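A quick write-up on the structure given underneath.
Here the complex is missing one protein chain, while the rest keep their positions.
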Amino acid sequence: MTDVLVLLVLLPLAGAVVAALVPARAVVGLVVAVAQLALGVVAAAAVLRDGPVLGELGGWAQPLGIGLRLDGPGAAVGLLSGVVVLAVAAHAAAVPAATGGPGYWPLVLVTVAGLQTVLVADDWFTTYVALELLTVGAVGLVALGGRRAYEPAVRYLCVAVLGSFAYLVAVALVYARTGPLALHDGAAAMPPGAATATVLGLVVVGLGLKSALFPLHAWLPAAHAAAPAAVSPLLSALVVKGSLVVLLRVWTGLGGDAHLGTLVGLLGGLAVLVGGVAAVRQERLKRLVAYSTVAQVGYVVLLVPLVTPSLLDPTDAAAADVARLAWQGGMLILLAHGLAKAAAFLAAGTLVQVAGGDRVADLRGIAARAPVVVMTFGVAGVALAGLPPSLAFVGKWQLLTAAVAGGAWWAVLVLLVGGLLTAAAVARVVATALRRPDDDEDDAPAAGAPVPRRVALPALTLAVLAIGAGVGSAWLADLTLVGTGVGT
Amino acid sequence: MTWLWAAAAALPVAWAVALAGAASGTGERRRTLRRRLLRTSLLSLAPALALAVLGPAAGPLDLPWAFLGVTAELDDVGRPLLLVAVVLYGAALAATADSRTHRKAVLGALLLVCFVGNATVLVAADAATFYLGYALMSIPAYGLVVHERTDAARRAGRAYLVLTLVSEMAVLAGVLLVVLAGGMRLADAPAAVAGSPHLGVTVGLLLLGFGIKAGLAPLHVWLPVAHPAAPPPASAVLSGAMIKAGLVGWLRFLPLGEVALPGWGTLLVVLALLGAFGVLVPGVLTADPKVALAYSSVSQMGFIGVLVGVALLEPTLAEACVLAAVVYAVHHGAAKGGLFLSVTVWRFHGRGRLRVPLLAGMALLALAVAGAPLGSGSVAKYAAKQALEPSTFDVVDLVATLPLVGTVSTLLLARAAVRLLPSTPADAWGVDASVLTWAVLVVGGTVATWALAGLWAPVVATPGLDPVTTWDATWPVLLGLALTALAVAASRRDLLPRALAHPDGTLVPAGDVLVPAERAAAAALRVADRAARATGRTRDRAAARARAVLARAPVGPVDRLEDLLSAWVPAGAAVLVVAGLVGLVLGGAP
Amino acid sequence: MIGSGTEVQASWIPPVILLTSLVPALVIFLLREEQRRARTVLNLAGALAKVGLVAVLVPPVLAGQRFEWRVPFVPGTDLVLRVEPFALYFLGLSAFLWLLTTIYAIGYLREGRDRSRFFGFFSLCVVATSGIALSGNLVTFVVFYELLTLATYPLVAHEQTAAALRGARTYLAYTLAGGVALLLGAVWLTALVGPVEFAASGSAAVGELAERDPATARLLFALLLVGLAVKAALVPLHGWLPRAMVAPAPVSALLHAVAVVKAGVFGIVLLVDDVFGAEVAQRLGVLGPLTVLACVTILWGSVRALRQDGLKARLAYSTVSQVAYVTLGVAVAGATATTGGVVHIVHQGLMKITLFFCAGLLASTLGLTRVSELSGVGRRMPLTCAAFTVGALGMIGVPPVAGYVTKWYLGLGALEAGAGWVLAVLVASSLLNAAYFGPVVARMWWGTPAPEQDLPRPRRAEGPWAMVGPTLVTAGASVVVVLVAGLPFSPLAMARAIVEGGAP
Partner (left out) sequence: MTARADLFLVLGAVVTLLGAVRLLTTADLLRRVVALNVAGVGTLLVLVALAARGPGDPDPVLHALALTGIVITVAVTGLALVLVRRVEEDDGD
């Protein structure tokens, strides 16, 4: 199984190199995407069956070697990455204009490699390197968006690197204290105290910046909106999730902090509300979708304050139940959001292209020309809003149950209102797209060529998956718990 | 003999459906089909006639699978009235077939449906079936009333429908209360009501609901507008058969003979008397013979109402009163139905060779209604007198007062005759089905009751022919005739004001208290309408305000915040603030 | 409702019932617009298969057999689909009416646009409604309940005009907000007592909760009720219904007769009888307010209907009023009233769908949409008007149309429960019904058309037979169901069996 972990990292890296050299870049990208998905499935199955998969890169033992460990959340996000990357690659292969340039394929593969490394890395420093790889790849991808994208890209880069520095300092503190350390079981070596608190604080701010946790999110709407159509889905669905997973691993690994946890939860709540309202208010389609990502990050970190009591007092059975539910809920929302957001961004990209403008108002009546794409956007929106039977609904259910059981009524409120806000934002787009010109209006949009199936299908598949995965998703919920130590 | 029962219900329904189906279309074949169907529709009443003739020999009906369970049987109350109903509806159908009214097929279909309902009311053995029939009869009858589609018909229809629905609902509520008390089977109903904790409400609802149908003053107002507006065959069944359903309802459900209800009884008697005599004024001041006939119906039903009222007052008299009421109803149904049909028959045959027989028949019917000796009316009135003799009701001397109803009837019928006979009849036709059925009614309304009363209701003594009895029956009629003569003479000699001498229905319009009631209703509707508009405006304003608030509230700050954060420096400041917050939280933690 | 003497067996039947609509839905989505025949065949095959399945299931289920299918939803909680009498009852109604509505819709949309989308979502609606019917626990119910909201939105918005989209938006706003309340209630209840299985006379765990913490139990009841009341259109949460009238006629028909509104009241019945249990609810004192709410709705809907000139708007407000009868039935509690409420689910469905079918026929054949335009239309479209009359009389509660049986049971039940004022409300409602339906019927048959309004005589029939046929069938069924009310599998008999099966 160790080989699988190594392959997960090396395959996209090698792919990136090949893609940079050979002309048939899309083919390389697609092959790597398929292989990656297959590897992800194998790894996830192994994790689900046998628990976390361990390994070492290069065969050297710690501290010089690189410790690998694929836990449940990692495997789950790996699966997500496999599915999303394949779908996005299919879309990009079908619509070269959506890629932003020939640099697309190598950059994507670098980014994927970074993400996979984040997921399988088990020590603090490897994670740092992986995060940087992820950042550089992602910034490069944003920059493919052309002139309008350069400034957001710089902004993204600065913010992300600053976040990395904060994380690096935290890593240094940990190393100075304990020597090389696995991420997943720091609590024993790092007893609560000033040092641990500082580490937690640095990680929360640093990775919060990278994950666009409100109010550190200001870079995200600009960057995600400016990126090319085949890039935004990857950024929103995967890149943001990478740092988020690390944040959560550190949090559970170090045992958390009650007050900071509450602060994070409150910020998450604010993210849901502000992001939701802002999404409703956006005039531009891709910014609308991007703001919904801000809200979704908020959903996920809502689990932090709910998990913390159990981390602080592992003997409390009730708290353990709450923690388990919250963790499952948050992680499922993360996964569901990945699928749905990728679908939404892909669809949004196609719609912008068909409409010839990225204002919501430009979409008027576009359902007549691109019915499948509008439907995709709607279905993805349903999943984003966490309505049944989507996967996000299952996550929301768990998270709500945890919030109720944990007495976090503010979180309940946030979850419920947030869903409505997302639904409102999506409904606005769908209604505009459906709006048929009145008979007396002449400005009927000229009928263009229909959107080809191979363009529409990847997004639709993702959206349907986001909706359909809710049924029978208990295994996924179980998977997200494997090897995290939450609720045990 | 379930099949006979089934046929009695199914055949008329089948014919009604066929007629309705054939009602539209203008082709010659369609017309022939309609005519054939209408002519043969009489046949569909045959099973019902057989039931009425067989009586208890037909056995009871029990269909637990149908509706809420259908049961029926023929008893002393239902059987004679069913017979009258069959004859009346048959006559009405025949008259419809021959009349020149338009859309005869529709009229025929409605009559058939009403018949099924009406007959069901008469024979029902349980409360649910009774209610089923009651509604099945009452609602389609609206179609009879408005059939002519004139403004008068529509107005009458409105009055009819409003009162009928009120009646319907009162009946439903009352019947449900009866069922609640354990009176699902009609045989148990009076006792159940008597023992019900909701006795008062139940009786009140029943009096109201059935009172409307039975034309109890002041709920009678639909009768004098509906009858003239409806085609005569429809008037005949409305007056002859349908209003009897109200009486049957009283007899079936009220706790007659079970418990003395002085309050309700007195109320009923007083109202009934009010109706019996009060209608004289509007009745003689009308110009329309059918209005006069309608008022006469109200008067006669008042007579019956007195009987029921007394039965409520004095349980010991109940049995006799009930039988008297049934006899009276049978008599009045046949005779009054005959009189209404006379209007049609007279209009078509009044000038031909049938003129004299027609006049004679009509005179006989009128005398019978008025209660002249030898007529069915006298039988009924005698029975009533016998029943009331022992009454201790002391508000009015009933035995002395009631014969005067005969006088009222005489006056009203005379008024009708004065207006009807000089009217120009259309060209005469030959003898047709309508004349024949009318003739049956003449016999039924004058003689048959006598026979039937003796046959089926041996408890009721038929009047002898001794002078006292004969005089008792004669003087009210004579008094009425004398007054009529006086009035005619007075008006001839211009002794009366013009409005009284040649009343045209404007002084007291048909429907009397209906007119102010309509005005009040219209005013109330206007007020309601204004109120509704006002609340609508208020609601719209509130909604607009809510929308405005919703659109404004949390959005402004968020917009501003996001605008602000989109610049680098404020966003950087936000990062610093968060870092500071995190530090504060961690530093503040113990 | 697992009563005693029943036998639960794991089975694939429940998901197969869903598949009879889900498969057509998915395939139809993939069809091209012009593949009309394939669409029709798929639609009808699915609908017929469902009707057949239901028909086959009735006898064994009434005999006590239960078919159940479980799949894990989240760890510890399953999605449960279970065939039981009440489920089958609702399923039967929806299967039957869906078959007819599909036929009607094929006729109605014969020259329309976006028919693949329409029929796809149409079938998806059936999936959702069937799922609601088969739900064996609260989670499952919530899932399908929300799915129904989503599947109906494109149907309401089908015309894609500004008005249609406005109506659809209102619909979505109301139902999603209601869904939030339902979700909160469901989650909270689940967090407190574990997965809530629907059970005869209520879930035992919920009963214990009510004993332990009545205040919370009441709050939960209120929350769940709010969520359900939106779809059930209980005042003051009914605002979406009249505005959803912009939908095409077949959609309105199914919204009002089988799908959305019925899902709401079906849920209320489950909430009272199968989640809390009537006795527990009675003890908690929540049924009194619910009764008042139902009565207010009944009257308010009728009063508002009086003033509508648009035929469909009038019908919509009438639905507000009529559907509250079902709520009233369970709120009054007691076997008789509950039977009345439950049987009205079918009765109202048949009658209201007839009325909407007629409204659609009038609109599509003669272009008539307002009550004031209907004078004398009976002579032009006698079959349609006859069907309308049957439906209207049923709504008023005139025998022998189905509505009167409902009224009888409700009235008697109210009296048995000592709530005579409820009977007064029923009476008032009937009079109001008569006040707003009476003039329509009278105008149709006995009105004189305005001279300038020369109604064209429909060329041949009153509309395509695909539309007239279902209309006549539902009108006939509105009478037949009570004509044979005493037979074993009539709606009334089913309702009795459901209620009695639910008695402890």
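So that you can tell them apart, the chains are marked A, B and C in the order they are listed, and the count of residues begins at 1 in each.
One rule holds for everything that comes next: contacts are C-beta pairs under 8 Å (C-beta built on N, C-alpha and C of every residue); 3 or more make two chains touch, one makes a residue touch a chain.
Since the model is a prediction, treat every value here as computed from it, not as a measurement.
Looking at the complete complex, one finds that the omitted chain is in touch with A, B. When the full complex is taken into account, the listed residue touching the unshown chain is A:139, out of A:139, A:382 or A:481.
Taking the complete complex into account, A:158 is the one of A:20, A:94 or A:158 that touches the chain left out.
Of the candidate positions A:94, A:129 or A:312, contact with the unshown chain belongs to A:129.
Checked against the hidden chain, the listed residues B:400, B:468 or B:569 yield one contact partner: B:569. Across A:17, A:54, A:173 or A:189, the single residue that touches the chain missing here is A:173. On the side of subunit A, touch with the chain left out of the figure occurs at residues 63-64, 125, 128-129, 132, 135-136, 139-140, 143, 147, 150-151, 153-154, 157-158, 161-162, 164-165, 168-169, 171-173, 175-176, 179-180. Mapped onto subunit B, the interface with the missing chain covers residues 567-569, 571-573, 575-576.
The rule is short, and it goes like this: only the chains that are shown with their structure count from here on.
Judged by contacting C-beta pairs, the busier of the interfaces A-C and A-B is A-C. Chain centres here are Cα averages; for subunit B and subunit C they lie 36 Å apart.
Subunit C has its Cα centroid 41 Å from the Cα centroid of subunit A. Taking the mean of the C-alpha atoms as each chain's centre, subunit A and subunit B sit 76 Å apart.
By the touch rule above, subunit A contacts subunit C in their complex via residues 328, 367, 371, 375, 382, 385, 387-389, 393-394, 396-398, 400-401, 404-405, 412, 416-417, 419-420, 423-424, 427, 431, 434-436, 438, 470-475, 477-478. Looking at the complex, you find that subunit C touches subunit A at residues 71-75, 79, 114, 117, 139, 142-147, 149-150, 157, 159-162, 165, 168-169, 172-173, 176-177, 179-180, 183-184, 187-188, 190-192. Of all residues in subunit C, those touching subunit B in their complex are 303, 307, 379, 382, 386, 393, 396-400, 404-405, 407-408, 411-412, 415-416, 420, 423-424, 427, 430-431, 434, 438, 442, 445-446, 448, 482-487.
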